[in-house]
Each structure stands twice: as C-alpha cells, then as structure tokens.
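One structure coming up, written as structure tokens, with questions to follow.
A single protein chain has been removed from this complex, and every other one stays in its place.
After this line comes subunit A, so read on.
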Amino acid sequence: MTDLTNLTLAEARDGLAKGDYTSVELTEAHIKSMEAHRNLNAYITETPDKALDMAKASDAKRAKGDAGKMEGLPIAIKDLFCTEGVQTTAASHILEGFKPEYESTVTTNLFNNGAVMLGKANLDEFAMGSSNTSSYYGNVINPWKGKDGKDLVPGGSSGGSAAAVAAGMALAATGTDTGGSIRQPASYCGIVGLKPTYGRCSRWGIVAFASSLDQAGPMTKTVRDAAIMLGAMAGHDAKDSTSAPVAVPDFEAALTGDIRGMKIGIPKEYRVDNMPEEINKLWDNGIAMLRDAGAEVVDVTLPHTKYALGTYYIVAPAEASSNLARYDGLRYGQRVMDEGDSLDDMYMKSRAAGFGKEVQRRIMIGTYVLSAGYYDAYYNKALKVRRRIYQDFATAFGTVDAILAPTAPSAAFAIGENEDDPVKMYLNDVFTVPASLAGLPGLSVPTGLSSEGLPLGLQLIGKPFDEETVLRVGGVLETASNFTAKPAGQEG
C-alpha cells in the first residue's frame, strides 16, 4: 500500500469510495505524519482523538451509503477558525486557552461534508505576516530546504497550513487570505492555494483581521483538490452580511483542461524593478504554456498597481485596529492586572502582554490612519485608490478571462531574514495584494523551481465569482508544468 500521506485529496476520496482504505486508516497515517514532523511546528494544537472519532463516525456514515463531498478526508484547520470546544488562538498569546462554544461556518460546512480535523494549524499572529514568524507559538519551518540546508519560512500567514500540506501532515488545509496569506505560503511551499472571491465563503466564526479583505480558501496539493475543497467550504451564510447570495457551482466540473480561445491578460505593471530573473522566467514559461494550450495571451494594464501595497497597509491595519479592540482582557483570553489597577491599566497591561510586536505595530498604524486630522489623508484616500484598483481590473476583465502573474517576488527566504525591516517584509505581498483589494479570486499554482531548488508559484486572477475559469486555467498550468518536485523526505 502506498503511503497514504502522499495521496491527493481526490485520490484519497476515490480510494475511500472504492474501499481501498478507511477514513480511520487515512487519519491514523496523517496523525503519525503529524507526530513525525513536529519539528516543523505546523500545528498549534493537534486533535488526534477528535480526528479518530470523526474518522470513525465518517466510516460509519459511509457504510450507510451517505458520503459527503469530503467524506473521511483528514485536513488541517488554520487556527484562525473558531472550532467548538477546541482551543482557538489566532497564534496570539491573548487568546491562549480560548475554547469557543461555536463552530465557524466554513468548518461547519467542511465537517458536514465529512471532513476530519487533524488539528489547528499555526499562522502569523492574527494572520498578520508573510513568514509565519510572528506566531506566539513559534515560527513554522518550511519542509523545503535551500541548498545550504538553512531553515526557511513557509510564508504567511497560513504558513502552518501550507507546511502541513507540503509535508504530508494533512491532505489539505484551510487558509485565510487577507493580502496574500493563502497564495504566498502556497507558492513558498510548492502547493496550490486558492483565495476565493470576497463573499464566496462565510467569515462567520473566523477571527477577524481586516473584515473587508479576509477570505477563507483551500490549500491543497492539486488544483482538482482545491476545486473539491472549495465546493465543500463555500456558500451563502445569512450570519455574514458580506457573504454573497450566489449558488456554489460544481468547481471540479470546470476542470476540462480546455482553454482554447480564452484570453489571458499579462499585466505589465507586475514587471517590477529588481524582479529576480528566475521569476520573470517562470512567468514567461507560464505564458508559453497557456499559449501552447490554445489561449490567447494579451497585454493588459492595471495602472494603479503601484499604489496597491500602500493602500493595503492603510486599509488592513485600520480595520484591524478596530477588530482587535475586543481583545481587552475582560471577557475571554488573557488578562493582566495588578492589585488596585484601573480599567485603563488592565487594558494596557493585557494588550501589551497579549499582542506581539507586529500586531501592535499594525494596531498603531491603523489607529493613526483613522485618527482625526489624518483620516482624509490616509484612510479616505486609500478607499479612493482601492476603487481605482478595482476599476483597473474591471476594465481589464472587459477583454480577458483571467490574468496571469507571479504569486510572489521570490522563493521562500531564510528564517530571520527581513525581520529587521517591516517594509521589506511587506513587499512579499506585492503581487497578491491587488486582487485582495479588488475582492477577486486568486489561485497560486506551483510551476517551477528556483535556482536554489525551491518552489515558485504563478498566480491566476479571475473575475468576481468566476473561480471556475481560474481553476480551469490553473489546471492547464499544473498539467503543462508537470510540477512533481517534493520537499526532501517527502519524495513519494
């Protein structure tokens, strides 16, 4: 029997359906892998007992002929999703020990579709970061190693999810993406990551970072897996006013492999200065693959791209500064207070001790840009630019079906790099942030290796609620690039 942890989600689904193995066997294999890879620190909380219980229940359900879209498939849940009775930390000290009495809509959907939860995946604190080094529970190590053998970051913020999938510690994982938090770690870890259209998945029960940008999505080994998993996560939710009342299509059916006649846009503004040559090459290769598959490749212009990063780093911290006000030490999580302290003392001590440096930085930036006298110069202007950015895309999509660009400007970097310069760290999101600001679906597909032998992803950006096209084109890229490399020790 092959190592069950090397299976794709689709293969495991089909294997379970054929009775090649049970969900319990599949889950046990992943629990073993989870234990064997603890050095990567991909999970904050492992839930092996819960996983086996869910697997048993799933096998029983299947025996009765009732199998959901992800029946019996063990996955990791980013520790930003509230899970009933299971500690949910958002990788922050301030929520340590917090066990929600409720289950997020996305995890509810997944579990209703039969998915099995292996544990809660590590992330950057409150999903703020591009390297997974801001987690209070320690950084995640990328299963891939550079030539010098140094430990690399998995990307962020969904770094634990990406590492877990890449290292075979889960068949797939949920991620959330605010400015690139699914796509960038997917690229760094050589897996597929899909940020759906804003509104496709409910945000109810996901610890909020920046409400107008946060979106849950699948992190998987293949494009097909992403299509399967998205179908099990998505759907309108009356509990989230920004959730879109649109039907969930059969995403897997969109993977026809046929993109003949499709128009793919190449945004010239993404050819940034100082772009590593290997990224340009990766991109050119991708263009060639799509052209060979019968797509028409055309240049498009997204003139406000250069303002996207600045806009993002105003809008996201502004919303975060308000969203994180509820972590005040009063009702749940950590409280720090000494005898005789006032309410304000308790706020300050609890928040100073509970939030890490990067979170504090963003709260301060956000508070600043919303404050009297600066609102118009920063926040209001950022909203205006955001509309321009959206308009850029809308114009481009008047002529093309999807846009192809790199996911990130580099491969995974060494742990500790970029730590001294937040702005340099923020540049990791330069290609992912525009689609986030516009609320558009973005898919990262691994299509090549860097000179260091590290995975690199290309990103497809689609029209609102047109994940199907993005997945179809992504499937073609996946097939054409034939990306089969695995991290050391993961070779099948």
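Everything that follows uses one rule, which is that contacts are C-beta pairs under 8 Å (C-beta built on N, C-alpha and C of every residue); 3 or more make two chains touch, one makes a residue touch a chain; residues count from 1.
One rule holds in what follows: contacts and distances are computed from a predicted model.
Missing chain, UniProt protein name: "Aspartyl/glutamyl-tRNA(Asn/Gln) amidotransferase subunit B", from among "Aspartyl/glutamyl-tRNA(Asn/Gln) amidotransferase subunit B", "TldD/PmbA family protein", "ABC transporter permease" or "Aldehyde dehydrogenase".
Within the whole complex, the absent chain has one touching residue among A:5, A:23, A:47 or A:104, and that is A:104. Residue A:207 is the one among A:26, A:207, A:255 or A:470 that touches the chain not shown. The chain omitted from view is touched by exactly one of A:147, A:239 or A:384, namely A:239.
Within the full complex, the residue among A:367, A:391, A:410 or A:479 touching the omitted chain is A:367. Residue positions on subunit A in contact with the hidden chain: 81-82, 88, 90, 95, 98, 100-102, 104, 203-208, 210-212, 238-242, 318-319, 321-322, 324-326, 328, 330-332, 343-344, 347, 367, 370-372, 375, 379, in rising order.
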